[in-house]
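Report on the structure given below.
The complex appears here without one of its protein chains, the remainder shown in place.
Presenting chain A:
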């Protein structure tokens, strides 16, 4: 992997060695911050390769969630911190004597390597690239904020970015404009360094009228330097990823890596569902499904009601719903009965010929005999785009605004949460919207059930539940918290809290 990448970096190989502030024990990592201009020259075991990548992926996902869910900047940082410290802990230079240089080196090496693995895994499509750039930039900026001022300054100096400092004479020539734009005293103006960049580099500042522009140049004060750094990081990584994408076909020499890489990339697309608790291993009988609908997430409720209405479901819908039922604990025998009775307008013969095969297929008894797992949200959302007469898919994505509202009403969602959900849906954050729905309707039960978790979560300022990744996760959470928050009931599967 590393060999093939060398051409991307041409001249920069020794960039880190020439920095002035090198503690030799830190090797190529004088700072906790890294622009990743040089690929890591190490031999790796496949094992390392995979765990590093997955750890980084966990952090990036936390970053993504943090920005979608936390409202205030410091809440975002606390949210990221939890995942960051767990999976990708990075000590700052001040800790060099506390924890030892070797530790710092190891952490930074892992950071470095894992970044480059994800580059390889996420360079293939524009969508993946965009996702990676966005999260990596946010992660970098998070670390940038955590770092000390002196370290930041040193890091920026070493980067040598192309952003000329405005001379004193030039600053004086636009002093009035700058002072009014920022509301500054003369003294403050004279003590501020400005950088002159094309206005296209600081669009957000331009849009917010927070920067003075003249003849196409934006005069960016040093306090907004992070914006410039973020933009530099972003455009640098975007370019590098595009270059990697072009180079990747040549990687075939090392065919051990291909499966690993594509499975990493799929982590973004499919979360395989692992049952949350042992308790869930209850068998669900064919006649218990209607009683459990209250715990179904919207996509499954939708399929269930379509099935009851039409006494039929089309192929993809059957797969989506059937595997979900399998996931909640319905064994094959029950599934065969369930589907047979559900398709009640059909003769036995029709059913056996056309559909029983399908059901057995889901359970790995036909065809390739794979034990298929239930579909994750991402899979439901991104694959098999439903046509006009289909019922499968994720309602947050497929429903019109009004229909979604009706659906939310059927869950008993209140107005404020409804607005939240509508907004998230509109912006394409379907799973986050679904999570909001869960919190709004099951939050209390969930809180009660997880009372012990409460304290630690409150401290980390984490949200109540992690983003919904899987319909079965939704079901499990709903069912378990309903059962545990009402201990008087003994048979959890009979609880139907919000079914209306």
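As a working rule, a contact is a pair of C-beta atoms (placed from the backbone, for glycine too) under 8 Å apart; a residue touches a chain by one contact, two chains touch by 3 or more; residues count from 1.
Heads up, the rule we're going with is that contacts and distances are computed from a predicted model.
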| item | value |
| --- | --- |
| UniProt protein name of the chain not shown, from "Protein farnesyltransferase subunit beta", "DNA primase", "Palmitoyltransferase" or "Dihydroxyacetone phosphate acyltransferase" | "DNA primase" |
| Sole contact to the chain not displayed, among A:154, A:301, A:436 or A:470 | A:301 |
| Candidate in contact with the missing chain, chosen from A:78, A:182 or A:285 | A:182 |
| From A:213, A:260, A:332 or A:356, residue that would touch the chain that is not displayed | A:213 |
| Candidate in contact with the missing chain, chosen from A:58, A:89 or A:234 | A:234 |
| Residue ranges of chain A at the interface with the undisplayed chain | 67, 73, 76, 134, 137-138, 141, 145, 174-188, 199-200, 203-210, 212-217, 221, 223-227, 230, 234, 270, 272, 301-303, 305-306, 309-312, 314-316, 319, 346, 354, 358, 361, 367-368, 370, 372-373, 386-391, 393, 395, 398-400, 402-403, 406-407, 410, 427 |
